[in-house]
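Take a look at the structure set out below.
The complex appears here without one of its protein chains, the remainder shown in place.
First chain written, first letter: the chains are A, B and C, and each begins at residue 1.
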Amino acid sequence: MTSTLLIASACTVLLALLVGAYCVAAIDGAITARVTGQTPGNPLLIPLQNAARLWHAPHNETETPDRPALRLAPVLYLVLAAMGLALVPWSRDFVPVDLTTGIVFWGAIEPLATVLVFLKGWAPNAHFPLLGAYRYVSLGLSYILVSMFVLIGVALPAESLQISAVVDTQAELWNVVRQPLGLPLFLVVGLGVSFWGPLNFIDADDLHGGAASEEAGRVQLLWSTGRAAMLLAFSAIAASAFLGGWHGPWLPGPVWLILKTLAVVVLLVILGHTLPRVSPERFLTIAWVILLPLSFLSLAGAGVEALL
Amino acid sequence: MELKQLLVLLLVVIITAGFGFWVQHVPGESKKSIPWPQRAPFLGGGQPDTHAWSRFHIRYYPMTLLLIAFEMEMMFMYPWAVVYVSEGIKALAEMGMFLGILSIGILYGWREGAFKWQ
Amino acid sequence: MSAVDITFYINAAIAIYAGWRVFVTDSMVRASFFLLISFLAVGVIMLLLAAVYLGVALFFMMAVEMMVMALFMVMFMMNPAGLNPMKMVHQEKVAIAAGVVAFAALSAVAVFGEFPSRTIPEGWQPVVSLGHELLGDSMLVFESAGVTLLATMIAVVMLTSHRGRYGDANHGSRPPGLEPGGDPADKPEETEEGGHHHHHHHH
């Protein structure tokens, strides 16, 4: 790897992160407009307008916050999203970070994200953010096992924990066909890790906005950017693990990857606008009693399929 | 090879973190202090009796302990997955047994209500 | 000094500094996450040592474990955020002595021990060899770990879950009635003892 390639890899990831986060916001705006039947403006400009507004908005701070945590949590959450996105292979030859343990690394990003989301709610020393934070941890600790099982499922046929190897095994048949349970289960993880829609436990409306109720201005901008970036990174990983990544006819690899990633984003955003928020207690039971056994099943199916 | 990959990762981390800190502390942002009334936690006009940080009843705590036990075991599964195809039916049997044992733990936890709010 | 060396020293310093902060900070939640930072730095060092799987697994495990530890700190400690100052150190003299001895012993191992200096062969995959080990000689250990973890899980549920299978544990587990709303299908006086073991024959 030459230093040019090295810098090109880093730049690709960073550019994809920013443009992707914008795309997520624009898709969310477009789907919201579709649901409400109201078009408040140009959907392509709305994310930029909101970002500019937050850029100029005054900031807020609470009584005796845990300042280091308050400052670090939004930044590091965005960093985690960037790290996740860096793991995604763009084509056969271009993988920004091709770790031999890429799948485990993504697995580690999920609990680290839980830690940061918890800190985000913990740091302000205010009631509703704190309630949201405790709730979110119950979610964050419940879905990681599901995520591990479905990702181990895609690692079986690849005989490797490398994400590029997982993509390579899908040249003929995508994992979404081979392991039909995997993608739906993994989507739940995606809603959880970016606390989107039915799994938005921390910024929920029944807590005045939860952790969001005590933030304003640029911190809010950074936090929502991080959230969109995390949704994007998750979608890219899901596209690589289940939808064949960059594989596809006619078009070049990176284009396929982008299309598939955006397809997953659209799916997640639609789910977010369709399902009501689940009760934290109910999700705990669902995750352990329904989703976890289903992911066992998915893994068993993947195991049998890999041996055939 | 792996080290160069890590270098890219490091570069991405540093630049993203720099961007994040820059957004939070852009030069020119007014650094005036925030008045106490604004700092108080928002309770719809109400007031708290105490600090929010206190001993809080985390009602899902049995689940967290179960998770730790389970997760420990999951760490064996990653290396297992890599050699699964080459080891064949033996690997399937072994992991089937292993997961069977742990499923009993989950079943027991479920029956005893460990996945409900305490 | 190569870039790897510099990264090593930086991470070693972070690990030690964060480890020291664990014992100095007043906030127990912060202490948990300082410990996490310390472990993460150690994980990076493992990555540098080409132990890719162990390093990443350390990130994974410690993120979960320190999160759970922070939750238990919130439940156990009055003043979990350290709003009032507190002293985290008890039996200082013994602790200092133990620390010095442990440091001396570990340093002695580091300085005087003989470490293999083999370079890793090209294309060697630690995860694969770990997998073969788990399915080979270590299979018995692996399976007994499974049984041990099952025992842990059952013990955890028994010790922590307040809810028994028929209701609150400290009200005594009572089986349901034979008809809806009827008397429990067990002798009522047994409920005073509140033991689970009485009810096994009802399943």
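By definition in this document, a contact is a pair of C-beta atoms (placed from the backbone, for glycine too) under 8 Å apart; a residue touches a chain by one contact, two chains touch by 3 or more.
We take it that contacts and distances are computed from a predicted model.
Per its UniProt entry, the chain excluded from the display bears the name "NADH-quinone oxidoreductase subunit D domain-containing protein", taken from "NADH-quinone oxidoreductase subunit D domain-containing protein", "Branched-chain amino acid ABC transporter permease", "Xanthine dehydrogenase molybdenum binding subunit apoprotein" or "Electron transport complex subunit RsxA". Note that the absent chain touches A, B, C when the full complex is taken as a whole. Between the chain not shown and the residues A:Leu275, A:Ile290 or A:Val304, the one that touches is A:Leu275.
By the touch definition given at the top, chain B reaches the unshown chain through residues 34-38, 40-52, 54-59, 117-118.
By the touch criterion stated above, the residues of chain C touching the omitted chain are 26, 75, 78-79, 83-86, 162, 168, 170.
In the full complex, chain A touches the hidden chain at residues 31-32, 35-38, 40-41, 45-46, 48-50, 52-53, 55-60, 63-64, 127, 131, 134-135, 197-198, 200, 204-209, 212-217, 220, 273-282.
Heads up, the rule we're going with is that only the chains that are shown with their structure count from here on.
Of all the chains, the one whose CA centre sits at the greatest distance from that of chain A is C.
Set side by side, A-C and B-C show the greater C-beta contact count at B-C. Averaging Cα coordinates per chain and for the whole protein, the chain whose average falls nearest the overall one is B. With centres set at the average Cα position, the gap from chain B to chain C is 14 Å.
Averaged C-alpha coordinates give centres for chain A and chain C that are 26 Å from one another. Residues of chain C in contact with at least two other chains: 52-53, 57, 60, 64, 68, 71, 74, 81, 83, 125, 127.
Residues of chain A in contact with at least two other chains: 64, 99-101, 104, 122, 125, 134, 137, 141, 144, 161. Looking at the complex, you find that chain B touches chain C at residues 2-3, 6-7, 51, 53-58, 61-62, 64-73, 75-76, 78-84, 87, 90-91, 94, 97-98, 101-102, 104-106, 108-109, 111-114, 116, 118. Only residues 1, 6-7, 9-10, 13-14, 17, 58-64, 71, 74-76, 78-79, 82-83, 86, 96-101, 103-104, 122, 124-128, 130, 134, 137-138, 141-142, 144-145, 148, 152, 155-157, 159-161, 208, 213-214, 218-219, 221-222, 225-226, 280-281, 284-285, 288-289, 292-293, 296, 300, 303-304, 306-307 of chain A touch chain B when the two sit together in their complex.
Every residue of chain B that touches chain A in the complex is listed here, in rising order: 1-2, 4-9, 11-13, 15-17, 19-21, 23-24, 26, 29-30, 34, 36, 38-44, 48, 51-53, 56, 58-60, 63-64, 67, 70-71, 74, 77-78, 81-86, 88-89, 92, 95-96, 99, 103, 106, 109-110, 115-117.
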